Structure formats: structure tokens, C-alpha cells
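Every protein chain of the complex appears in place save one, which is left out.
Per-chain numbering from 1; labels A, B, C and D assigned in written order.
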Amino acid sequence: MMEIGLNHYLVLSTILFTIGLIGVMRRKNLLLLFFATEILLNAVNVGFAAISHYYGDLTGQMFAFFVIAIAASELAVGLGLLIVWHKRHGTIDLDTMTSMRG
Amino acid sequence: MLDHILSILIFFPAFAGIMGFMINKDSMRAYGTAVAVIEFALSLWLWFAFDNNVSGMQFMEHIALVPSFGINYILGVDGISLFIIIMASFFTMIGIASLSPTHSIKNMIITLLFLQMTMIGVFAALDAIIFYVFWELSLVPMLYLIGAWGGPLRIYASVKFFLYTFTGSLIMLVGMLFMAYFFYQATGVWSFAILDWYRLVLPESFQLWLFAAFFIGFAIKVPMFPFHTWLPYAHGQAPTIGSVILAAVLLKMGTYAFIRFSLPLFPDASVFFMFPIAIIAIIMIIYTAMIAYAQKDIKQVVAYSSVSHMGVIILGTFALNVEGISGSIFLMIAHGVVSGALFLLVGVIYDRRHTKLMSEFGGLAHVMPRYATIFGLMLMASVGMPLTINFVGEFLSLLGFYQQSHILTLLAGIAIVVGAIYMLTAFKKIFFGEVTNEKNKNLPDVSKRELLALIPLSIITVWLGIYPKPILDPINNSVEAVVQLMHNKATSPEAKMRIPNVSGLVITKTATKEAH
Amino acid sequence: MLSLANVSLESLNLITLAPMLIPVIGALFILVLDIIKGGLDKSLYVVISILFLALDFGALLESAGAFSKDGIMLGVFDVMLIDGLAIISQFIIVVTSMLFIPLALTNKRFHEFSYPEFFALFLFMISGFQFMVASDNLILIFVGLETASLALYTLIAMHNRDKSFEAAIKYFTMGALAAGFYSFGSMVFYALTGSIEINQIAAVLEANNYTDIGFVLIGVVMMLGSFGFKLSVVPFHTWTPDVYEGSSAAMAGYMSIVPKIAAFVVAMRLFEFLIHANIVWLEVVLYALVVITMTAANIWALVQSDVKRMLAYSSISHAGFVMAAILIGTTQSNSALFLYWILFSFTNLGAFSMLWISRQKELPGYQKTDHSFEKFSGMIKTSPMAAIVMGLFMLSLAGLPPFALFWGKIYMISSAVTSGYTVLALIMALNSAIAGYYYIKLIVFMFMKDPIESNIDNNGELYVANATTGLKTIIGFAIIGTVFAFLALDSLLEFVTAFVYNSGY
Amino acid sequence: MFEAVAFYLFAFLTITMFYITVTTSQALYALSALAAGMIFISAFFFILGADFLGAVQIIVYTGAVMALYAFGMMFFDTTREVKENHGNQYIVVGLGTLAAILVVVIFAVPMVSTNMQAFYPMTEGAGNTEMVGMVLFTKYLVPFEVAALMLLVAMVAGIVLAGKKMDLSLTLMNAEEIQEIEDQKNKKVLS
Partner (left out) sequence: MEIYLYIALFAPLVSSLFAALFTATPKKQFVGIIASLLIFTAFVSSSILLTHILGTGEIVHVELMTWMATGNLYIPFGFVVDQVSVTMMMVVTLVSTIVHIYSIGYMDHDSGFNRFFSYLSAFVFSMMILVMSDNFAGLFIGWEGVGLCSWLLIGFWFHKESATWAANEAFIMNRIADLGMLIGIFLIYWNTGTLQYDGAFAAFGNLDQTTLTLIGIFLFIGAMGKSAQFPLHTWLADAMEGPTPVSALIHAATMVTAGVYLVVRSHELYALIPNVGLFIASLGAFVAIFAASMALVNRDIKRVIAYSTLSQLGYMFAAAGLGAYWVALFHLMAHAFFKALLFLGGGNVMHAMNNELDPFKMGALGKTMKGTMIMMTLASVALAGIFPLAGFFSKDLILEVAFVDHHFIIYTVLLLTAGLTAFYSFRIIALIFHGEDRHTALGHHPHEAYKFMLVAMSPLLILAIIAGFTMKMPYFEMVTELLPATEYHIHSHTTYWIMTIGTQLFVMLAIFFAYKKYMCSSVKIPDGTSKMENNFFYKLLINQYYIPYFYEAYIVKIYKALSVVCWEQIDKKIVDASVDGIANIFYNTGKNTRQMQSGNLSTMLKWMVAGTVALLSLAVVFGLAAKYSDEITIVLSSLGV
């Protein structure tokens, strides 16, 4: 129990990922929803770093590195979209965007 | 030119149809008639050039299309398909010539020309995929014909027609793909050519499944009980020309396909399914005849009578002997002529009164004697009066099946009784009695334009009833080849017994002929 | 200490990068051009984009030639993987893009086309897709995917109306979730094998004889979630109809083809080796997903009242149909996938283009959405040519012979038949029949109903309101591709089969 | 021992922080918790010896991402309490299941063969940053460049979307209105 193995990190990663998923499903405010997607990516990063460490292999770190880059650029686009929407509707609650259905 | 006459026959109407877009609306009917006449002349030429003594395919064309997947453009006719092709072009011709004034006639004629292409294509194709292409394609113009010029329920009817047949043929397509795969397994080459498939002897269990797959496609097209319910709607709602072509040619695709595919490809399965199918055919014959009797609408009577007659055709086909199959092919033509004519006749009064309910009429024989006469002739042909075209086919079909089963033939023979019942009742309701409805008092008799279509049909009805030889001979030759093929391919002893060995019979036949 | 990397330029095989770099250069060129001289007309950008795509096409031809000579090429530290799949899919991507971009030349003005950035993003997106298909490194795939997706979100939003923002946000958010799944899946595979290159993953798993099957499956599930989203597999499809409805018809048409083929290629790389390893679970799950996707999407398409939405569901169904190829996993089925998609791209692009040229800015009262069925009532009477063309596309989509999709369909069903998936083949056939209904529904509206008053008055103006020569040419291409597909079929089939086979699929 | 303590401590912290992020109704709390969580995550990276990654994490996330979010929050005026309509709480059950399954599975199965051969092994004696740089600019050169491309795309996208030109929609305007606006523009240029 005290010896921290790879599995510990993977479980942590999974738990964090799950929290992210809960957030994704629970949040109605888009900004806060985006927070949850960041959590998802961060959770994975923990896993990657841990695997990388236990294998003595750099690939995992590389992946994590790119995940960070991706998270950052997604943020830019996402915020752009939110800004446009907010300008027009004054809200970023996703319950307001249900004009298409069925 | 004869080398490519089939391609010309197929694509000339389509090309003319495209050109038709440029024609002025007022001249459209003349144009359509001209094209159809040329097409008919071409098909007659095909007949004259046809060698009656050859039982195999003639005028073969072969163009590689997708050789790596075995799809090729192969055409050819034999005695089985020749006359149906001629009939298709003939009916398009008289259909267009007798077209009553209607809205958007230009679209209608172009549609008809495309329909003609698909019809001839189906009967000339010798590659399963090419066959399928035309088979499916024929749905589209028909869909439009019913949907755009039909009665109040036209959209329901046309969509039902389309989807029903489409569904069936997709299952058939899976069957075709299987067949090609089996061919590939046996030979290492992909091929969809029907003549190649003929060479393949399949184990019986495969045959049964494939037969079932093909059967669904064909049965819906025919239409066989219980897949027939699209037909009354389609006929009931279609404009006259649509019903005529549907009854005369399109339904024949199914029965033709049985002879072209099911029988020679799956002889054992054919024997296996012979009795179930015969029972279905008998249900079709009697049950639909009874339904026809209960109808209030003339067109529905004719529509259901079509189903009933198709039952006899199916029965003849599954007689699996030369007499029965020849008879069923002849009956296809006969039924085409007669039911086509009947639909045209129904169209005549519909044009005048815009109703098809029998209760609206009565005593028309007083007002429209010529009409009544022609109707009477066709009615008699429809009930199978000897010396009319229908009798030859019905007689041969039933005669053929009698070899397979006595009791079932006896039941099927009830056709001639129940057929008479509904037809005569309908005739009585429309033509006999006093003229009770004011609106009928001054109906004009058949016009020249209508006679243009009806007279040739009447002549054919009687002529081929008296002298069917010109048609029966080529059919006979090809059918003998098919039956022989089936006999040779059959693996189970039951099938060997059921399907006669024609070459064994030839001797006796010449002997009989010499004796006379 | 680290020794300096000693890399020769030849071993990098930089030529493998050429097809991807050309659109990037094009995009940068457009951006620079805009900085130097603003306010240039969109037609210039359209043509520049086409030119660069043509160059791209040339480069692809080059790669194709090289591939048929030398086989699979690896490049730039083995990150790039140029095999048959990559080449065919890039051809599809580039050609479809070339056909798509002239749709910007509309008669009416739409917001997105007034931006040079639109064209730059578009080219970036193409480059992203090309990277995605030309690699088996999960990182590069991920980055390429995100590049393309981010550009795509923006392109959708740039249509600049409420629905398009809504669509973009929905797409974006779900995309972010899918990215999460993707990275988690990659992590599981990495944890299992220590590698993130698909062929090595396959090799290691093979060597371990799939001992940790539970872990493999978790990775597979995550990947399925991610690619299910991209390929709009039910139940990950929910974005599709909304996004199609929200974006312009042209963009919707594009989306129904290009992103999906890219995703298909990756899915093929990722799942094929698992299928071949006889992982029953994956077969069962894929089977179920394929059937559900085909059928459910068809059923929902039946009840749509908007043509574009109907086409959205139909493209879901088509994607499900094609997914079957991955399940079957033979050379024939994989070839069928590409064949199908090539033929589908012509037809679907044509159908969406027809919607695009009939796009109105102000909707009359009877029309609730951009392309409701009522809009097309009696089209044959007011605008016959357009109706016939649209009808042709519908028939082709329904799989009616001899139009393009029919050939794809029979080849696909045949591949199912050949591999013993008889029931699947029947389900595929029956689904085509269900699909027949909604395609015919549009034909019914166009050909059999009476036109709405106002449309008679303006003589069917609305159906071609947006048309210009450029658009008509594209539709012409689509018609030729749809109707005369059978002429090109043989060479196409041989090309595709050879490339797929030589890539080891 | 130290490792274990650190792990559990930071695990607890990150989980708490992220939990707050997804549950709190105060946007500001959420933001702060997220930032804190991110920083705690970088702690794992340091524990695991991925120094460079840890640095990047702090710089990019806490520096750039959080700043952007903060700007966004100010823009959207979500500093006050966020009202969200959480209709169906059944999802929570679903999530519980999901989490449980995942955790159980990963707990239950001890991970993988240990004799894994590293494809890009860490070199003894070299610093993490150095090693990362080595791999990044050889093996992952192309992805790196593509990532740059992606950032460019994101930048362009952000500029376009948030730009002033999006305020007026040519898509929704008819031809006359567009003409009018262009005339006005030309006038401005002329005057």
C-alpha cells in the first residue's frame, strides 16, 4: 500500500477523469463545462506521466505535452465561440441553445 | 446494325426521351408516337431477324463493364424474352398513341419513353446486375406516373408500390451476390452472367436458400399472394396508361424472372418448392377472383383479375415441363394483351365520367354499343374463351401442371369458373339493364383515337387465339432447352423425375407430328 | 550524456510531408495576401485554394506513383506513414475539397466568405486531415485531428447566425469530450504496450497474446467513443443533425464526407488488427453498433421534416453502413469502404449543393427551416431541371441502380456475403429499403405535389436563387460522377483494391 | 515513504479541488479550484521526474489558460453565483457506476508485463528537459510543427470569432442591406 505503483497513478487518473465526466454532464454553464473538459485532459496527463516514469520511456511525457497544447488551443476556439454567443444572447447557459431538435 | 439491335432497342427510347425535352408541348404526342412506332418497328425487325430454330440466345452483345467484379453488359434474346420485348414496345406505342389529353403531357411521354427503356432492358439483359439495374430503374418512371397523374390516393399508392418492390428486390440482390460468390468459389472468377451461372450445379441446401431470396423479389413483383396488396392500389390510382403498362409488361418481369433465374439455376429447389408455390398460386387464383367479385370499382376488378391470372402463369411455370412453361410464357403475352386492353377500356369510360364505380353505370350497351362489343370481346378473352389468346396460355399452363398434380390442377381450374363469375357480373352491372343514370345518357361511343389502340389489340386477341404458332414455336424451342438444362442439372432423384428429359421426348414428338 | 542525434536528410524522407505542407503554404499565402492587400474578392481566394489543392493533388499523384513502386513509405522519424489507405483517403479529401470550395461562389452573399481567413482555415483543415490519415502515431493523429476540428468548428460558426453558433458550440463541446476519450484511450494503450504507434501496439499485444484483454477493451471502448463521435455512430451521433442543420448546406455536405473518411482511415488502422486477432467482443460490439447506427438513423430520418436534417440522418446511416467494412475486415470490404465513399462523396456533395443553391435568406411562412420539404413541393413544374437533378441524387442515395451509390452498395454487401456475414448483408439490404422511403419522400414532394402559390409566381426562382456558373459546374461534376460512375468503376475498383491490398489491409 | 505521502496528499488535494470545480455554484470558486488543481497536478509531474512537463503545466495552464478563463469570466460576468438547472439527478447514479467500474477494473488487475522495452528510454544522467528536447525535436518534430499549426489555427479562429466583423451578419442581411453598409463604408473611406 505504501509502495506507490503505476496502478495508484492510474486509479488517480481514472478518478480525476470521472470527476471530469461528472462535470461535463452536470454543468449547464458552458464556461464551467469547459473547466470540466480541462479536467479530463489533465487526468490523462497524470496517467501519461506516471506510465512514462514507470517505463522509463519519454513517449508518455511527449503525449502529455501535446495534450497540454491541444487543451490550450481548444480553449482559444471555445472561448471565441462563447464570446460570440454571449454577445448575442447575453448568456452562456446551454439550456438556451435548443433551437434545433428532433 | 443487327449486332447491336438490342442496345439500340434499349437506348433509343431513352435517348429520344432526353431529346424530347426540346420538343414543343403541343407536338409532344406526335413525337412520342413517332418514337414509339419506330421502336416498335425495330422490335418487329428483331422478330423477323430472329432465327426460330435456335433455342439459345441470339443477338448477343458483350461489353466489359466491371470485369474485375464480373459485371458485364451482356444482352441477348431467346424465344422466351423475344415476345415480351415486342409486347413492351407495342404497348408503349399504343399507350402513347391513345393517350387522352392530360396535364403535363410532355413529362408523361418522356417518362413513358424511359419506362420503355427499362422494360426492354430487363428482358434483354443476360447479366444479373444489368438485369437488376433495369429492374430497379423501372420503378422510377412508374412511381412518377402513378404519383403525378394518379387518383386521390396516388402518393400512397405510388410509394407503396415503390417501397414494396424495392424491398423485395434488395433481398433478391443479396441472393444474386451470393450466387456470384458461389460462382467465384467454384471457378475462381467473379461473374454475374446468367449463362455462366447456368453452368453451375449447386448443392440442394444452397439452392433452397437462394431460391427463397430470389423468390421474394420476384413474388412481390408478380405479385404473389400475400405480397399482392400493392397492386390494387397501384392500379386503382394509376392513370390509364400506367395501369396498362403495369399490367401488360411490368408484372411480367416477375414471372419472366422465375423462368430466367429460378428454374434453370435451382432445379432441385424448384421441385422442392413446387407444391408450396402451386398452393400459393391457387390461393391467388381463387382468393383474388373472389375479391374481384366483391369490388365496386371496375378498375379494381380488372386489377384483382390480373393477380388471379398471374396465379395461372405461376402455376404453368412451376409445371416444370415444356407444355406448362410454354403455356405460361404465352399466357404472359396473352394476359398482357388482354388486361392491357381491359385497362384501356376502363380508361375510356373514366375519361368520360371521371368515375370508375360500377354503380354509376348500367345499360351502357345502349349508349356505347361499339365500346360494349370490344369490352365483351376482351371479357371473353379474359375468362379464357377458346380461340382467344388467353385460352391458349391458360390451357397449356393448366395442362402442364396437370402432370405434376391432379388435384391442384382441378382446384386451379376453378379459375375458369370464378373468373367468369366476377367478369360477367361486372359486365352485367356496367352494360346491361336500362340506362339509369342521367349522366350516361349521352356518352359518346369510342373515339377514333381510342379505336386506334383497341382495334389492334382486338385483332391480336383473336389472331393469336386462332393461330398461336408464330409465337409458340420460338417459345417452345427455348423452353425445351431450359427444361433440358434443368433436367441435366437436377441432382435429387425427385427432381430428375419431376423434370422431364426433353431430348427423350423429341423422338416421340416428331413421330406424332409425322403421324398427322 | 545525450549524444547528438545524427540524422541524414535522406532518411527523413521529407517528400512524405509534401502533400500536407502544400495546403499549409497555401493558407499562409492567403493570410499574407490579406495582410498585404485587404478587401480582395472571394473568388480570388477560391481560385487560389483550388490551385493549391491542385498542387496537393499533384503531390499525391507523386506519392501514389512512389507507393505503387516501393510500397509503404515511412518518413520523418517514422512518424509519417504513407500507405495505400493514406493515399486513397487523401485523394478523396483533396478532390472533395476541390469540389467543395467553389461552392463559396454563391450568388447571394454569406458571411463566412467575406473572410480570407475562411479559406486559410479551410486549407489548414485539409492539412490537418491529411496528417491524420498519413500517420499511425497516435500523437500526430491527435494533433492533426484537433487542427482540423478546430478549424472546422470555426468554419461552421463563421456562417454567422444563431443556429450556426449553436451548432459550432455543440460540436465543439462534444468534440472536447471526444478528445478526452481519445487521450484516455491512448493512455490505456500506452500503458499496455509502452508505445503509441499503432503497428507497435499491435505487435506488442500480439506478442503478449492479449493477456490483459480487459485493459485492451477499455482502450478500445474509449477509442470507440472518440471515433464513434467523429463517425457519428449511434449513440455518439447526437451532434450530427443539429450541426448539419446549423451550418450552411455546403459545409454540411463537406462534413458528411471528408472528416468521416479521415476518421474511417484511423478507425481502420486502429481496429483492424484487433478484428484480425479475433477479439469476439469487438466483433459483437461493432456488429451491434453498425446495425443500430444504420437502422436507428434510418428510422429517425423517416420522420424529419427538413431535407437537410433528413440528409444528416441519412449520412449517419451511410456511415453505419460503411462501418460494416471495418467489422468485416477483409481486403474486399476495406476496398468497398473506399469505393463506397468515393461514390458517396459525389452524390452527397451534389445533393447538398442542390440544397445550397436553393438557400433563401428570408423564409416564407410555410417554411420553418431552411430546407423544409414543403419548400420543394411541385418543383418539377416550376423548375424541372433542378428537380430532375435533385431526384437523381436522391435515387442514387437510395441505392437505385445504375447510379453511383448502387455500385458501392453491392460491392459492400458482396463483401459481407463473401465473408459469411449473411444476416448482416440482409440487414444492410433491408436498411436500404427503409432508406428508400425518405429519399422517395423528397421525390414525392418535388414531383407529385402541387407547387406553393408564391413559387409558381416567381417561376421557381427560389430553387436556383443562389446559383452561379461555378455552383452549376460543381453540380454538373456531381451528376456526371453519379450517373456515369459505372464507366469509371472498373479502374476505380482495381486502383482501390490494389492500394488497400498493398497496404496490408 | 516520502513518495507515498506526497502522492496521497496531492491525490487528495487534486480530487478535492476538481470536485469543487465541478460542483460549486460559485464560478469564482470553480476557477480558483481548477487553477489550484492544475498546480497540484504539476506536483505529480515533479514527483514522477517529469520536470519539464511540470513547468509547462504551470506555465501554460496556470499562466495562460487560467488567465484566459479569468478574462472570459469577467467578460461573461459570471463572477456571481451561477444558476444551473440540474434536472435529472439519475445521471449521478450513472456516473457512480462508471467510476466504480473503472476503478474496480483497474484495481483488480495488476498492470501489464513489467519487462516492457522502452522505445524512447530515458538516458541516465541527462536532465529531463534535455531529454525531452531531444525527443521532441527528432521523433516528434512533425507533431510539434503541427501543434504549432494548430495553435495558429486556434489563434486565427479566436480572432475571427471574437472580432468585430462578426457583429453584423451578412448571412442574415439581404442584398439591399449589404449594399447599404458597403456604401457607408466607402463613404467613410472617402471622407
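Following the convention adopted for this analysis, a contact is a pair of C-beta atoms (placed from the backbone, for glycine too) under 8 Å apart; a residue touches a chain by one contact, two chains touch by 3 or more.
Because the structure is a prediction, the values reported are computed rather than measured.
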Which displayed chains make contact with the chain that has been left out?
-> A, B, C, D
Out of C:G144, C:G225 or C:G391, only one touches the absent chain, namely C:G225
Taking the full complex into account, find the residue in C:P235, C:G420 or C:G476 that is in contact with the omitted chain.
-> C:P235
So that we can see where the missing chain sits, which residues of subunit A does it touch?
-> 21, 24-25, 27-28, 94-95, 97-102
Missing-chain contacts mapped onto subunit D = 91, 94-95, 97-98, 101-102, 104-105, 109
Residue numbers in subunit C that touch the chain omitted from display = 169-170, 173-174, 177-178, 181, 213-215, 217-218, 220-222, 224-225, 228-229, 235-236, 238-239, 241-242, 280-281, 285, 296, 298-303, 434, 437
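We adopt the following convention: only the chains that are shown with their structure count from here on.
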Which chain's centre, taken as the mean of its Cα atoms, is farthest from the centre of subunit C?
-> B
Where subunit C and subunit D are represented by their mean Cα positions, the distance between them in whole Å | 28
When centres are defined as mean Cα positions, the distance from subunit B to subunit C in whole Å is 44
Would you mind listing the residues of subunit C that make contact with two or more other chains?
-> 139, 143, 146, 150, 153-154, 157, 191, 194-195
Listed in rising order, subunit B residues that touch 2 or more other chains are none
Show which residues of subunit C lie in contact with subunit B when the two form their complex.
-> 380-381, 384, 395, 398, 400-402, 406-407, 410-411, 413-414, 417-418, 422, 425-426, 429-430, 432-433, 436-437, 440-441, 443-444, 447-449, 486, 489-490, 493-494, 497
Contacts from subunit B onto subunit C in the complex sit at residues 64-69, 71, 104, 107, 129, 132-133, 136-137, 139-140, 143-144, 147-148, 154-155, 158-159, 162-163, 166-167, 170-171, 173-174, 177-178, 180-181, 184
Which positions of subunit D touch subunit C when the two form their complex?
-> 102, 105, 109, 111-113, 116-119, 123, 125-126, 130-131, 134, 138-143, 146-147, 149-150, 152-154, 156-157, 159-161, 165-166, 169-175, 178
